[in-house]
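Encoded as structure tokens, the structure appears first; notes follow it.
One protein chain is absent from this view; the other protein chains keep their places.
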Amino acid sequence: MSAIDENHLHADPGIDGHHPHHPTSAAAAGPLQRERATTIFQKGAPGRRAFVSPPLDVPMPPPEELLPPRFRREQPPRLPEVSEPEIVRHYVGISKRNFDLDSGFYPLGSCTMKHNPRLHERAAALAGHARLHPLQDPERAQGALELMFNLQGALSEISGLPHVSLQPSAGSHGELAGVLLTRAYHEDRGETRRKVLTPDTAHGTNPATVTMAGLEVVKLATNPDGGIDLDDLRAKADADVACLMLTNPNTLGLFDPNIEEIAQIVHGVGATLYYDGANLNAVMGLSRPGDMGFDIVHFNLHKSFTQPHGGGGPGSGPIAVSERIAPFLPRPVVARDDDGTFALEHDREPGSKSIGRLRGFHGNYGCFVRSYAYICSLGADGLKDASEAAVLNANYLLARLREKGVAEHLPLAYGELCMHEFVLSGGPMKRALKIKTLDLAKRLLDFGFHPPTVYFPLLVDEALMVEPTETETKETLDAFADAIAQILAEAAADPEIALGAPYATPVRRLDEVAAAKRPVIRQALD
Amino acid sequence: MSAIDENHLHADPGIDGHHPHHPTSAAAAGPLQRERATTIFQKGAPGRRAFVSPPLDVPMPPPEELLPPRFRREQPPRLPEVSEPEIVRHYVGISKRNFDLDSGFYPLGSCTMKHNPRLHERAAALAGHARLHPLQDPERAQGALELMFNLQGALSEISGLPHVSLQPSAGSHGELAGVLLTRAYHEDRGETRRKVLTPDTAHGTNPATVTMAGLEVVKLATNPDGGIDLDDLRAKADADVACLMLTNPNTLGLFDPNIEEIAQIVHGVGATLYYDGANLNAVMGLSRPGDMGFDIVHFNLHKSFTQPHGGGGPGSGPIAVSERIAPFLPRPVVARDDDGTFALEHDREPGSKSIGRLRGFHGNYGCFVRSYAYICSLGADGLKDASEAAVLNANYLLARLREKGVAEHLPLAYGELCMHEFVLSGGPMKRALKIKTLDLAKRLLDFGFHPPTVYFPLLVDEALMVEPTETETKETLDAFADAIAQILAEAAADPEIALGAPYATPVRRLDEVAAAKRPVIRQALD
Amino acid sequence: MLAAIGVSSVQEIFDRQIPEGVRLGRELDLPQGLSEQEVFAHLSELAARNVSAEDELSFLGAGMYDHYVPALIDMLTERSEFLTPYTPYQPEISQGGLQVMFEYQTAISELTGLPVSNASTYEGPSAVAAAAYLAKLHNSKRRLVVSAALHPHAIETLHTLAHGYDMEVVEVPLAAAASGAGAGVTDAAAWAAAIDADTSAAIFAQPNFYGAVEDAAALSAAAKSAGDPVVIAQVDPITLGILRPPGACGVDVAVGEGQPLGNRLDFGGPSFGLFAAREEYLRRMPGRIAGETVDVDGRRGFVLTLQTREQHIRREKATSNICTAQALNALAGVVYLAWLGRRGIVELGELLLARTHYARETLAALPGVHKLHDQPVIREFALRMTAPDGSCVDDVAAIRRRCLAQGVNPGVDVHALSAREQDRGVLLVAITEKRSRADIDRLAEVLGAAVAAERDQAAGPAPVTDEAVPA
Partner (left out) sequence: MLAAIGVSSVQEIFDRQIPEGVRLGRELDLPQGLSEQEVFAHLSELAARNVSAEDELSFLGAGMYDHYVPALIDMLTERSEFLTPYTPYQPEISQGGLQVMFEYQTAISELTGLPVSNASTYEGPSAVAAAAYLAKLHNSKRRLVVSAALHPHAIETLHTLAHGYDMEVVEVPLAAAASGAGAGVTDAAAWAAAIDADTSAAIFAQPNFYGAVEDAAALSAAAKSAGDPVVIAQVDPITLGILRPPGACGVDVAVGEGQPLGNRLDFGGPSFGLFAAREEYLRRMPGRIAGETVDVDGRRGFVLTLQTREQHIRREKATSNICTAQALNALAGVVYLAWLGRRGIVELGELLLARTHYARETLAALPGVHKLHDQPVIREFALRMTAPDGSCVDDVAAIRRRCLAQGVNPGVDVHALSAREQDRGVLLVAITEKRSRADIDRLAEVLGAAVAAERDQAAGPAPVTDEAVPA
């Protein structure tokens, strides 16, 4: 079915032409829809298996001697009993029930779904990287440490901040590190600041992080241009403010023109400025958070630096910080000794100000390999080109969506131009055409597109947040714009089509309320 | 669509229930069907590219000096102009228009579509195998030569014949080697024998090979039990017969019970006996061609020894021969020297009787790695188990298809039991239900199964040749049998359904006549 | 494209949006781009300067282990359909990923004997801290009692995060060597004593960092009778084929490092953290959870469920800030478990048990090498190196260096990892199914020689040239 099988940009998105008002009829059911989901636990048969054990080549003392019965499990866990061919068929089969970036356009705002070059997978799979134990002696892991050192350096240069920790496991983990760093910084100065300012456009991880770090969220208003409301900021910036967390360009895809003044205000009250780097793809080589006045930045290597998203991770969320924050960085970091060798610097001295570790070992090294490969491939010029192309693509697509027929229904929420992404409002569409942003999104599935991010940022009515990235062609952008126009035209004629969408997906709209009300979160076994 | 997306064995094979007699209506079109095929040459835009050249790091003399204009190409070949993301999307997209073994049952008779363990791909990809140059000095390729030596040994043991050449590139290449060996053998004895006997059940490559090797095909009749007609054989076996080519079990899935007598007759007139090893999967560790009296055997590593079929290759067709044929073997072969090192034995002495090379280098080594891994995994016991399971599965599926409702329409063509495959006749079905074997096959596509081999062997009316292999589960065999029964029942009610099938595939029945009449075999470019 | 936008250059788009003062105005100080083959050559060269588990006979463990990863895992995780999508926000086109989560949750629930599992957290140590946060949300108490026999990284992470939670961490020491159980296990008396009514969570590891099988049921029971903490166990999933599962030992929340389940070493990440709990914690769990439901036509399907726990809905009231987690690693985990299967996980457990036992007995028979404790061990165990006078050898590093020179990495120098006094002289040795008896015997030979040489050297100077052959 279209949504998951092909990037068929010019396809007829296929509701049965003869029955436009009965789109849910069995006639329209695609073949994957006829297949009922069956888990691996429901397959196989007793005694089947894939694993063959290596031989028992040591003496076998009585089992009780090795592990007394009171420690022993009584019944084996009811794992599947399946052969290798069955496992392969099962997972290859369900993989086909996924839409993916290699199969079509994925303009998911705030997520930077750029192409993932396969070179990176090849490099990361080299035994010297993939089979390197994290506790290998540093002298015997010099290649890995050099890679991390170089990556630290590149991220430092890109962010304009001198010190980097690669440890955090994802963006929100980086945020947590950042807020804890801020706390440590203030505490070190004998201050207990409790408030963290976050604009109402902020990503959910920002406020959630603040709470987990024991601080308190104070919301900042957005001005009519989509930037921080400076008056609100001035009013709230007081001595109890620990930090302002900002995304710039923000989640509206807009670069805050007052960023210098914002920094001044925040620093003026002794607070730190935190940069949520999820939108860094707009400004690589063009503008640097450090130069804007930020003290702490997190990177999402899985966004700007093309670590594949894996269906929801793994990611990696390194942070870069200014000098004043550096003493508090999580340890270890990688340092180069005078003799050119690389070392893990632990800082275990008694007076250490480090906030400590955030996780085991050194961070998601496998992601570092990929992002480092990406930085090497693009280089200084290529990174800038990538951001320029990302912004060009976004503005072109925006221009296409500001054409007549679309713009009246889906106006740009703020601004005129945009950076790497933009946010439309589905409010007029909802009022005029009686379909919501959700319906538009679901109908896009039938056209073989992943929908944009929907209902975020929260301050935009019926928000639709579109991020095309630099690796898409003009043909794809045009096809997407055409699809939006077609869906709107179709809705003008008959809103039921979108309201009932999708039709061509392995399953159609799912009952999320029932799922949450009586959660079934594992396969029942007998 | 079902056929290529899921091994959905219990799915409703979905013709629109409301319009059973209008299955070709647009209403039934699946989404992949709405996508028009577009080649990579029709994508991209001028100037786009994936390749980035390494730097020119040497002096660049004037181009004419390096390559005079008369040798130069005037216009670059019109290759595609596409970026890496476009290439990935294109080929990932068209890959989804293929049915494959990892996605469903593939009982293609005579092809042994058994599971391809991924271990083999991993092993073959090791740089020590994949990046080994064929002209590496033998002392520096000892691992590869040992692997080839061990594989030669294993194939020798499995076939019961002492000498092996790994050189042929596929089964039919092995046949060509075999017939040339036979010719060389007779010529060496001063005889010019012109005739090669092939049963009418023989695979097309056998007679085609005979012609290419300059000999003449003489057909042998099949007796009512499905074996060689001994009288016909006796009548035709004369001093001008060079060879009898036989598949045993033959292409009816039957082991010739007279094999010993056949060998006697053939050897009695001084001819050689050639074993087409395509069906070896029935008898590994159970019966050996050498012990049956065969002089020359080819193996299809891509069948019995699970080299993935790749959409039509690569394969590999090693041959094993008896002592009397050995002097004529293609060279080089791998030998072990007294000191335990391995060498490529060329036999370039003036008196060499070798027929010479059949191709460059040493054969399809990448396939050797996989098949050797397979033999190591299974071992002596496992190979026998595999053949036993293959035969058990075939007989079970046969039994299921001899149930009422099926057997009257699709009787077993010959015999009672079978070996690893069996051949049904669709003749009664055609007469009673008005659908042909082709229609049944096409309708199976809608059920998500690859059809069996059809219209082969030629002597069976409306033949359907089914080879389930040992790596399928009973559940799969049952589902397939159920599907056949369902299609027959459906045809009894309405033959039009099968006659119009398939419905759920990316394209439906294709006009092969038009394709052959005015062949369009490349993308037109302007 | 520029015409459609209404600008004359790309530069103009930036100039109109980014204030001049914060434009970079120069090129980044980074090397220029390279061709694919050059990048690959560079990354290969870096890889070649690492000694991987392929390049030496390695007994390193302490949290990540060189288990065999079956080839089908690579094939599946490299499929575009699993590798390149993001979090399944659009369930209609993400049933593959959602079903994988559901199956993963089932497998983890089975392994741990606990009814609910999330779809993954980052990795092992941070999962411990995440469990502590769950306890905080659950009972709003302030004390975290943790066994000192946890992985040091887990303890350190807990300290870091507890500061954010405004909670206090109390470490329960190891039992003294003189006690019945020997050193290397949690001191049961101290454990019970540390837990009070204000204790939010009581945390131990099973098997613990020193490889010892703890008396999990006893620790849980003691905790419950000393207060009302959430009992958290950090477990090693590969042992759960043979070890009594946490759900059957009174544990409330089980967390652990998932790497042993079909994930690469990757110099420490990415892997995944498993997180399972009793039913009552379900609505406070961190991370994604896939749930079963039906679509408008009644077809079975899966969705992300209980999202009101999550940051994108609940923002500052979320139960966790986690967003991107470890879906692909969890996929590898569940495929690995399917590959092992119901029998395989037991067989593998028994093999590890037997080999580890053999290794421990063989090594502990060497002069100067002693078991740290007598508890059962499954795939890892701690040894203490002593000088001839019986005092513990400070310089495990020197012994290790001698082994490394022979191509054998004998395991982890625990003091170098933890910097804790209790860990001086301790070597942690991991045995996976890839380490055969012959490998273990080779380790015994090399380690025996290394310890002997160090003891000799301690006794007086002697040349070591014959051992200093590079690997």
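Per-chain residue numbering starts at 1, and chain names A, B and C are given in the order in which the chains are listed.
Everything that follows uses one rule, which is that contacts are C-beta pairs under 8 Å (C-beta built on N, C-alpha and C of every residue); 3 or more make two chains touch, one makes a residue touch a chain.
Just so it is clear, the model here is predicted, and its values are computed rather than measured.
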{"item": "Left-out chain, listing which of the shown chains it touches", "value": "A, B, C"}
{"item": "Touching the absent chain when the full complex is considered, from B:Tyr185, B:Phe255 or B:Phe480", "value": "B:Phe255"}
{"item": "Residues of subunit C in contact with the chain not shown", "value": "36-37, 40-41, 44, 54, 68, 70-71, 75, 78-80, 433-434"}
{"item": "Contacts of subunit A with the absent chain, listed as residue ranges", "value": "51-55, 88, 92, 117-122"}
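Assume only the chains that are shown with their structure count from here on.
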{"item": "For subunit A paired with subunit C, centre-to-centre distance based on mean C-alpha positions, whole Å", "value": "23"}
{"item": "Whole-Å gap separating subunit B and subunit C, where each centre is the average of the chain's CA atoms", "value": "46"}
{"item": "Inter-centroid spacing, subunit B versus subunit A (mean Cα positions, whole Å)", "value": "45"}
{"item": "Subunit A: positions in contact with at least two other chains", "value": "3, 29, 36, 48, 84, 88, 92, 96, 102-103, 117, 474"}
{"item": "Subunit C, residues touching no fewer than two other chains", "value": "33-34, 36, 38, 70, 72, 74-75, 80"}
